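All protein chains of the complex are present and in place, except for one that has been dropped.
Now for chain A:
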Amino acid sequence: MTTTYEAPGSASAPGGPDAVTAVVAADFETDEYEADFGGEAPTRIPSSEGVEIGPRRGVRSATLDERFNIVGSLAGGMALATLLFGWISPLTGVVGWFVVAYLAFIGFYMLLVSMRSDFQEVKDRVATVLMVSAGVMLFGALVFIVVYTLIRGSEALPYVNFFTQTMELTGPLDPLSSGGILHAIVGTLIQISIALAITVPLGIATAVFLNEVGGRFARFVRTIADAMTALPSIVAGLFVYAAIIQLFTHQRSGFAAALAITVMMLPIVIRASDVVLRLVPGNLREASYALGTTRWRTVWHVVLPTARSGLVTAVILGTARGIGETSPVLLTSGITAVMNVNPFEGPMISLPLQVFDFVRSPEPTMIARGFGTAAVLILLVLGLFIVARVIGGRGPGQLSDRQRRNAQAESLRDLQRITMLDDRIYAGDYPPARATQNIVSTAPKPSDPEETSL
C-alpha cells in the first residue's frame, strides 16, 4: 500500500520514520495523487516499515473526567433529594423524590461540565443526558409496567386450575384454588383465528394491490387505510354492534367480536405489509418480467416469497395488537363465565375482557385473577413479538441457511434439467413433432390464452 516515490531532482526529505505520515499514507489514493502532478509526486512519503503503530484508540468512549461528572452529579442529585425529603422540607412520595433528584442531577451536571468546557459543550452534554433520560424513562416505564403485571399476576399463575377450569362454578369469594380462565383462553383463540382468517388474505391482497397494481384508486385506498389506523377502537366496536348485531345476529357473539377485531387489525396488517412489499427490490420484479412472466406469476413467485419473512412479521404484529383489544370486544362479545366454543351463538369472553371483568370486583382474589389473566395476555403478546423478531430479523430477499441450501439445490436441478434437455435437443429427439406444429400455429392466433399466460 505504501508506495515510495523517488522524485528525481527534488530535494528528498530526510527519511526519518514518522508515524503520522505513515498513517496518512495508508489512506492515500496514490493514483489520484500521482495524476495530479503529472505522474511525479513532489514529496517523498517515507516507508512505514519498522514503524510501530500503537493500539487503536477508542474515540467513542467517554473520558474518565466525563464519567466522573455523570457519577458525581448522580450521587449529588440523589443525596440532595434524600436530604430534602428526609430532613429539611415536608416532601413525600416516591415520584416526587425522583423528580427532585433528577432536577438536581441536571443542575449539578451542568455545573460540573461548565467547569471544564464552554457553553456549546455544556449544551451538548445536557442535551445528550436529556435524550438518554427520556429513553431510560420510557423503557423503564415499559419494563416496569410489564414486570409489575407479572409480579402481581404471579399470585394466581402457580395454580394449575387457573389454566384448566372456567369461572362457571366459582364465586367472587372462592380462593384461587378454584376457577380459571380456560374459557377466556379458548375464546381469544377462536376470535383471533376468525379475525386472522379474514385479515390475512384481505390485508395482504390489499397491500399487493397498493404495490403491484397501483394507480389512482390504489393511492386512495392507501389514504383510507392510513386513516383507518387511527379509528378509535370503541368506534369499531360500535360499528359492529350497529351493523352486525343489531341488523343480523341480534345477540352478542364471538363472531361479532372477531369482526370488530378484524376492523382494528386490518389497517395494521395492510400498512405493515405495504412497507415490506415496498422494500422488495425492483430489479427482481423487472428480471421476472424480462423473462416474460405475467404480473400474477411475478407476484406469486417473486414478490411474495421475497417478502415472506416481513409479511409473517406484519401478520404477527397485527395479531399481537388484535389479541389485546378490549373496547371493541366489550361491546360485541358479551361477558360470560362459562365455556362457549360456538362463535355464532351466545357470549364468548376473551382474555382482555376477562381482565376487565375481574378487576371490576373489589375482592382481592378476583383482582389477583385479573392480574394473572393480564400476565397471561402479556406473555402471549411477548411470545408473539419474539417470534416475529426471530422470523422478521432478515430483510426481504435475505435467506436463512436452510433456504439458501434449498435454493441452491433447486437451481442445480434446474441446471441438470436444462442441460439434459439441451442434450436431447442436440440428439434430435426434442421437441417432439407435435411441438413444432404448435410453434407454427401460434403466429396467426396470438391471443391463445395458453401462450400468453406463461
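Assume a contact is a pair of C-beta atoms (placed from the backbone, for glycine too) under 8 Å apart; a residue touches a chain by one contact, two chains touch by 3 or more; residues count from 1.
Keep this in mind: contacts and distances are computed from a predicted model.
UniProt records the chain missing from this view under the protein name "Phosphate transport system permease protein", selected from "ATP synthase subunit alpha", "Carbohydrate ABC transporter membrane protein 2 (CUT1 family)", "Phosphate transport system permease protein" or "Heme exporter protein B". Shown as candidates are A:288, A:327, A:340 or A:365; the residue that touches the absent chain is A:327.
Among A:169, A:382 or A:407, only A:382 touches the chain that is left out of the view. Of the listed positions A:295, A:404 or A:424, the one in contact with the omitted chain in the full complex is A:295.
Even with one chain removed from view, chain A keeps its contact list with that chain: residues 91-96, 99, 120-121, 123-124, 127-128, 130-135, 137-139, 141-142, 144-146, 148-149, 152, 201-202, 205-206, 208-210, 212-218, 220-221, 223-236, 238-239, 241-243, 263, 266-267, 270, 294-297, 299, 317, 320-321, 323-327, 330-331, 352, 355-356, 359, 367, 370-371, 374, 377-378, 381-382, 385, 389, 446-447, 449, 452-453.
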